[in-house]
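Left out: one protein chain. Kept in place: all the others.
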Amino acid sequence: MPGIGTIEVETRAHFFETDAMQVVHHANHIRWFEMARVEYLRARGVLLKDLMDQGILFPVRDVYCQYKEPARYDDIVIIRAEVPELTKVKMEFTYTILRKADQALLATGRTTTVFTGLTGRITKLPDHVFEQLRR
Amino acid sequence: MPGIGTIEVETRAHFFETDAMQVVHHANHIRWFEMARVEYLRARGVLLKDLMDQGILFPVRDVYCQYKEPARYDDIVIIRAEVPELTKVKMEFTYTILRKADQALLATGRTTTVFTGLTGRITKLPDHVFEQLRR
Amino acid sequence: MPGIGTIEVETRAHFFETDAMQVVHHANHIRWFEMARVEYLRARGVLLKDLMDQGILFPVRDVYCQYKEPARYDDIVIIRAEVPELTKVKMEFTYTILRKADQALLATGRTTTVFTGLTGRITKLPDHVFEQLRR
Partner (left out) sequence: MPGIGTIEVETRAHFFETDAMQVVHHANHIRWFEMARVEYLRARGVLLKDLMDQGILFPVRDVYCQYKEPARYDDIVIIRAEVPELTKVKMEFTYTILRKADQALLATGRTTTVFTGLTGRITKLPDHVFEQLRR
């Protein structure tokens, strides 16, 4: 079954993201996933801060990342995000991180994010937002 | 089957670890896992930097984290790490993050780490290091 | 003229704080300064989150850091903070970062922090908080 949509985001591996093994520290991939999620929503006209202004938060419930090859300082990486599942309360993303220069696969991953109110209780997305995200 | 060993590390959720949802940003839990791994090894007399000096790296191959409740600014958290599996080439860790004040479960997770040479190729731990880690 | 007070905080240089020059990345010292500020206040019974609950923020207006020697992975460092100046609207801190093992001087710095309301406008500290901080 095909996913709902996809996005690709490019970023550079910054010096401040490297560690003493001279590769990008593995916690930064989790941040890169977030960059892609945000852009996925933006591409469908949904801004995280607009959701927040409406009292809707978008916390991560779980994250998985498998590291295939290190990203190195100054590499341009592509973070591809796809949405295999979207309901009014939950959004699944899968991720593929590639090195742009040779399209080498650096990492794959996935996250489960939910929609909650400010208290952390699960909330249903308003219909019009749900429709925007389904496109 | 019981795991090989366990460690508990305490840290405080720092202001610089929070995000605009006013909780600890979820990528920091991945860093907290690392803190616990390092202390697990240290408690058995193995220092990551000594391994590195011997040309042995200890990269993360995959990481999973499930977020149960947010950690908040200034919370003291306990990161408990256990080792369900250790071979000469691989070390599995599972993690439990608790808020110290009320022992609330904040997150659980696991990582697979491997031992590699400087080129990233899998390498076997020297016997004496393996014996130290098994204790 | 002597400063008002002082505090010392210990932390370890974590692996995730290092960079590809195999030293602690220089932006982390700015975070270490924050750790010391927070503990300075705590030692006088003032919690940043209590201030925030009262609608008082404590933003940094400027920061300076001079790097003398690198902090390296696994070093235990001491962050000493002193307060040369405190008014009801402003608090100056100076910092000294030492490597614990040999007391080597790693960095010095200073920050200006102010008290503001939630809108960012300068606000005066309540008398009782001011008195606590002067101790």
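Chains: A, B and C, in written order; residue numbering restarts at 1 for each.
The working rule: a residue touches a chain if its C-beta (ideal position, glycine included) is under 8 Å from a C-beta of that chain, and two chains touch if they have at least 3 such contacts.
Bear in mind that the values here come from a model prediction, so they are computed numbers and not experimental data.
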Chain C residues that touch the omitted chain in the full complex: 20-21, 23, 26-28, 30-31, 34, 52, 57, 59-67, 69-70, 120
Chain A residues touching the omitted chain (full complex): 14-16, 31, 34-35, 38, 47-49, 73-74
Interface residues of chain B (partner: the chain not displayed): 15-16, 18-20, 22-23, 25, 27, 73
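Going forward, only the chains that are shown with their structure count from here on.
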Chain whose Cα mean lies nearest the overall Cα mean: B
Most distant chain from chain C, judged by the mean position of its C-alpha atoms: A
For chain A paired with chain B, centre-to-centre distance based on mean C-alpha positions, whole Å: 23
Mean-CA-position distance for chain C and chain A (Å): 33
Cα-centroid distance, chain B relative to chain C, in whole angstrom: 28
Sequence positions of chain C contacting 2 or more other chains: 15-16, 73
